[in-house]
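Only one protein chain is missing from this complex, and each of the others stays in its spot.
Right after this comes chain A.
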Amino acid sequence: MWEVSVLEKTVYIRLRHRLQIRPNQIILLKDIAQVIADDDIYVKLCALPLYKVNEHDQNIVIIDVMKVIRAITQLFSNLEVQSIGPAQSIVEVVTKKQKVSFPLFLLVWLLLFIGAALAIMNFHEDVSMQAVQLRIYTLITGEVDRKPLIFQIPYSIGLGLGMIIFFNHVFKKRLNEEPSPLEVEMFNYQLDLDNYVALKENKESMKYLDDH
């Protein structure tokens, strides 16, 4: 007869993709992962300390799933750990509530405002917008007007309206529930950043020759 090592229980963990934590806080298993386990070990598992954020840490710490499994198996040797989902968790150390500096915000706002104004004027010159508008005016009315404002003012208002329709945003109010292209783009950008730090800051994820 060969010996069968029976692992008594299975515990399922699913690491969170991203979590925020205060400096000098100890990261517990329940902070970093969703846990499914029997009731008798669940409480102990949840309170399992994994990592203490110290002064030397930058504002991003990566916790690999292997580290979590090692910590669990040290505590319960006869437990089978099933990991579902991401292989690492991105821990963001939040020192204090990030306050937006208002002058900086105003500066960026004005920069965007002036830049957008200049860009649209350049665009109009580039595509001979004025010449086309004059021709449209003559086409419809049969008269010649050097400044067909009856066309140009609705055009300018429509310009803003079109952008709002595209972004699906009027300040906080939205025109319908679907995410706007900008929100999707913000999400993708964050995902790219997360992907980068998950691999780059995680010392276990890459191995190089140490010959320099």
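The rule we apply is simple: a contact is a pair of C-beta atoms (placed from the backbone, for glycine too) under 8 Å apart; a residue touches a chain by one contact, two chains touch by 3 or more; residues count from 1.
The rule we apply is simple: contacts and distances are computed from a predicted model.
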What is the protein name, per UniProt, of the chain that does not appear here: "Carbohydrate ABC transporter substrate-binding protein", "Stage V sporulation protein AB", "Cytochrome c oxidase subunit IVB" or "DsbE family thiol:disulfide interchange protein"?
-> "Stage V sporulation protein AB"
Decide which residue listed in A:Pro23, A:Pro49 or A:Gly158 touches the omitted chain of the complex.
-> A:Gly158
Hidden partner chain, residues of chain A it touches | 98, 100-101, 104-105, 108-110, 112-121, 123-124, 130, 135-142, 146-169, 171-172, 175-176, 178, 181-182, 185-186, 188-190
